[in-house]
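Inspection log for the structure reproduced underneath, given as structure tokens.
Just one protein chain is left out here, and the rest sit where they should.
To keep things simple, chains are lettered A and B as they appear, and every chain counts its residues starting from 1.
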Amino acid sequence: MQDRGGVPTSEPIDRTEHELDDWELLTDALVGALGAGGIMNVDERAAYYERWLFSIETNLIEKGILAPGELEARL
Amino acid sequence: MTAHDHDHDHPHEPIGSDGEPPAAARARALEELLVEKGVLTREAVRQRIDWLVSRSPADGARLVAHAWVDPEFKRRLLADARTAAAELGLDTGPSPEVVAVENTDQVHHMVVCTLCSCYPRALLGPPPAWYKSLPYRSRAVSEPRAVLAEFGVELDPGVEVRVLDSTADVRYLVVPTRPAGTEGLSEDELAALVTRDSMIGVAGPREPLSASA
Partner (left out) sequence: MRFALGQQVRVSDRPHAGHCRTPGYVKGKTGTVERVHGSFTNPETRAYGADGLPEQPLYGVVFAQRDVWPVYAGPAGDRVVVDVYEHWLEKA
């Protein structure tokens, strides 16, 4: 999690609407399914879709569910 | 997964040579691995996707519209949103707690999650990209009136702007003020005036079409 409240910024708020890409939806679903299964919870996640995905992989490696490099071998 | 049409002016991941971002292949590979290892079932993932795509602001709008026509329901909604929503057959979602707050002539509420992007998704659908953005998360608490002005909302200094930062397991739903001139409208017509942004607190509800239309 990033503690952002009050951090000075000159970046404008971009209000463009953005539909979720399929992979973003899938990542969201994986996060939810892992949470419901008691394997990972909301506080173990770092941030949004792409960052969620990398944090899921790291967590699973730490837990011994994935071996390092196993995901890369599947790409 | 099927291709989708939408405007590509918004930022995406860098496009790989096969036309999709690298993260897409990683997500699919991760799902395959987790299913093979028995950590998740494909059905559980599909069910979750189905639930996610089913979510829109419609359920939130129904709660607001019913609260507008029934003051006793509104009282119950503000006291215990989950139980009140269940009266209408609506589920406030998996969050441990959902709290409804009411905008009045004296108080205007605005919701943010400065730590991540917590949001009452069951009632409002997916959070907009701007809600998750770093500048919204930082400025909504420190300069809410400037952010509201960017969204086209100007409030009198005598109105209290109250920012709710969903830092923990509580999700917030704003009940916007019922617009004037809506006395004759049905609940469905009222619900059509209630937008996602008005339930986040960065906009008012739509105004009713004029009666002479």
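To be clear about the criterion, a contact is a pair of C-beta atoms (placed from the backbone, for glycine too) under 8 Å apart; a residue touches a chain by one contact, two chains touch by 3 or more.
Fair warning: this is a prediction, and the values are worked out from it, not measured in the lab.
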(Q) For the chain left out of this view, which of B:134, B:161 or B:192 touches it? (A) B:161
**Q.** Which residue of B:99, B:173 or B:199 touches the chain not shown here
**A.** B:99
(Q) To test your reading of the contact rule: which positions on subunit B touch the chain that is missing from view? (A) 96-97, 99, 114-115, 141-146, 157-158, 160-170
**Q.** subunit A residues that touch the omitted chain in the full complex
**A.** 1, 3, 5-6, 41-44, 63
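The working rule: only the chains that are shown with their structure count from here on.
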Q) Measuring from the mean C-alpha position of subunit A to the mean C-alpha position of subunit B, what distance in angstrom results? A) 20
Q: Please name which positions on subunit B make contact with subunit A in the complex.
A: 1-2, 4, 6, 9-10, 12-13, 20-21, 23-34, 37, 39-40, 44-46, 48-49, 52-53, 94, 114-117, 126, 128-130, 132-139, 141-142, 147, 150-151, 165
Q | subunit B-facing residues of subunit A, complex | A | 1-9, 11-23, 25-30, 32-34, 36-37, 39, 45, 47-50, 53, 56-57, 60, 65-66, 70-71, 74-75
